[in-house]
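In this view, the complex is presented without one of its protein chains, the others remaining in place.
Chain nomenclature is as follows: A and B, assigned in order of appearance, with residue numbering initiated at 1 for each chain independently.
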Amino acid sequence: MRQFLDRVYGLAEWLAMAALCLIALLVFAQVAGRVTDAGLALFGLPPYGFLVPSLAEIAGFLLVAASFLALAGSLRGGVQIRVTLAIGHLPPAARRAFEVAVLALAAAVAGFFFWYAVRLSADSLRFNEVSYGIVAIPLWIPQAAMAAGIGVFTVALLDDLTAALTGREPSYVTAAPDVTAGEEF
Amino acid sequence: MDLLTISLTLGVILLLLLASGLWVALALMVAGLAAIFLMVPVPPGAVMATTVWGAINSWDLAALPMFVWMGEILFRTRLAEDMFAGLAPWMRRLPGRLLHVNILGCAIFAAVSGSSAATTATIGRMSLPELDRRGYDERMAIGSLAGSGTLGLLIPPSIILIVYGAATEQSIARLFIAGIVPGLMLAALFMGYTAVWALFNASRMPDPDPRVPYLQRLWQTRRLFPILALIAGVIGSIYGGFASPTEAAVVGVVLSLLLSWFTGTLDHSTFVEALRNASRTSCMIVLILAGASVLTVAMGYTGIPRALAEFIAGMDLSPYALLAALTLFFVVLGCFLDGISIVVLTASVILPMVEAAGLDIIWFGIYLVLVVEMSQITPPVGFNLFVIQGLTGQNILKVAGMTLPFFLMMIVAVALIVLFPQLALWLPQTMLAR
Partner (left out) sequence: QTKWEMPVPYGDTNFHTRNIVQFADDVKAATNGGLEITVHSGGSLFKHPDIKNAVRQGLAQIGEILGSRLSNEDPVYEVDSIPFVATSYDDARKLYAASKETLAAKLQEQGLQLLFSVPWPPQGIYTKKEISSVDDLKGLKMRAYNAATERLAQLAGALPTQVEVPDLPTAFATGRVEAMITSPSTGANSQVWDFLSHYSDAQAWLPRNIVFVNQAAFDALPEDQRNAVIEAAAAAETRGWEASVKETDEKTQVLKDNGIAVSAPSEELKKGLTEIGAQMAAEWAEKAGDEGKAILDAYNN
């Protein structure tokens, strides 16, 4: 089970990273196309006018996918921001109780969000919602990526809730966030 | 319940959730959902899904992870060390020395990036470790970074000026040009404060670098070449007509990868590590933006900001009193909402008021950006604070404390803009005179 869950988190994170790379590749192709045209103009040749169709919309969709699929990884990496100033001063037992309560609330919100994200995607599929630019892209696809990311995030929160309930440290506490300066909080 | 009670209740709910250690993004979502649930007969979950989708599915926002990625790549090169080493001999005599790199770096980066979180994340990733290593005061390093990160909004390009221009049907070209002088002025104020602080706190400054002969100084300056080439490449891609400001972020990534490759720091593991960190950090910022969008749509439904603005409109104030009241109003609102949301939610009520008071709409745009960019550094909801907590592990209240002097400099800047409106208006009137 442990191994399976870690694989799911890892897969989601790799997909998120791939989406970021894809944004960079598509945008770079468009910029390279303009540079090529400028080069052609230097030799008195007509521009080619290379176009990545619907670039702005596709980049937006990929950003959604990248952002939500990265959720579990960033939670478990200790990167998601929270304010532990107040609960940091509590005695260990009280702090653990807070940790459980916060995780339960977080999992509930994420699960609630997941359910409605799934509905949004299903709704878009049912009503054939598409993007409006040069290429008609069905909106349910990026919306499904968003829902999937939130789903994995919910699982990750439940995973940590289980850990907290059974007296283990949640993942984000043990992860050493990659801070560049200053002390740990 | 009346709006005041509701506003206070929501504020308290949000503070309690944050204090209990709930993740910031989720706390914002819960507060937004609660407001919708309590006050509006619509399904909160469906509103949340639609709103978050609309807020994150954005071309402008796509620049954010690219800039963060660029910072992560450069962090793994020797670029920052080279830059500081190249600058050090020249800045020995300037009080505050290399602390100014934060401010200048943000001001230059602001000419590429339209957002303040991206500016803070990218510059901070490089400058903070280096300032720390060289023994600079942490409070000043962090405070100056948080403060000057907001320059990303004032110095063009600027997402918030675009939003204001669209809402008021003003020329974006003019707004951009109008932001230049106030942006530089704010940078100068930050540098002035830093210099004065350094003069009065000489004991908290690291030992000065040894004096370097002039020729050797010139030779050391060669180490600035990579960073200058990078800046020239990214800014040049915009003004040479090769890339839009959003696309320039990717030019930055590609040039950084090239730089990393040339200097031998690029391999499979640094590439993956940089990409993974970028993905996680931008995911954190984006999720907070998503949470903020839920709170914003709740504010749109409940009409709280609009009602507060109408309250100010009803007071029938003189122009200066009106600006004082609006400044207070925006600063308070800015504690809980981000700058763009504030502009969008209040434009309808504020602008007729501003026109009636005989204020110039372009000038007001610059004033507004200056005031709402303070929201980036006021707790509990301030994006630069979150970014810096992510970079340093220092909690947002501590970061906000360190940033307070720079916040006060921004108040000074607001006062200067109000007293001397030509600071904003002179350049557009001169450049675009017809």
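The definition used in the following text is that a contact is a pair of C-beta atoms (placed from the backbone, for glycine too) under 8 Å apart; a residue touches a chain by one contact, two chains touch by 3 or more.
These numbers come from a predicted model, not from an experiment.
**Student:** Sort by label and list the shown chains the missing chain touches.
**Tutor:** The undisplayed chain, in the complete complex, is in contact with A, B.
**Student:** Of the residues A:11, A:51 or A:173, I need the one that contacts the missing chain.
**Tutor:** A:51
**Student:** Which candidate, B:155, B:180, B:198 or B:238, sits in contact with the chain we can't see?
**Tutor:** B:238
**Student:** Taking the full complex into account, find the residue in B:51, B:102 or B:260 that is in contact with the omitted chain.
**Tutor:** B:51
**Student:** Could you tell which one of B:3, B:351, B:397 or B:411 touches the chain left off the display?
**Tutor:** B:351
**Student:** If the hidden chain were put back, which residues of chain B would touch it?
**Tutor:** 42-43, 46-47, 50-51, 53-54, 57, 59-60, 157, 162, 165-174, 176, 238-242, 244-246, 297, 300-301, 303, 344-345, 347-348, 351, 432, 434
**Student:** Residues of chain A in contact with the chain that isn't shown?
**Tutor:** Listed in rising order, the touching residues are 34, 46-47, 49, 51, 53-56, 123-124, 127-136.
In this section, only the chains that are shown with their structure count from here on.
**Student:** CA centre of chain A versus CA centre of chain B: separation in Å?
**Tutor:** Roughly 22 Å separates the two chain centres.
**Student:** If you look only at chain B, which of its residues touch chain A in the complex?
**Tutor:** Where chain B meets chain A, its residues are 18-26, 29-30, 33, 45-46, 48-50, 52-53, 56-59, 61-62, 65-66, 69, 75, 124-125, 128-129, 131-132, 138, 141-142, 237, 240-243, 246-247, 249-251, 253-254, 272, 275-284, 286-288, 290, 380, 386, 389-397.
**Student:** Mind pulling up the chain A residues that touch chain B in the complex?
**Tutor:** Touch residues, chain A against chain B: 13, 16-17, 20-21, 23-24, 27-28, 30-31, 34-35, 38, 56-57, 59-64, 66-68, 70-71, 73-75, 77, 79-87, 98-99, 101-102, 105-106, 109-110, 112-113, 115-117, 119-120, 142-143, 146, 177-185.
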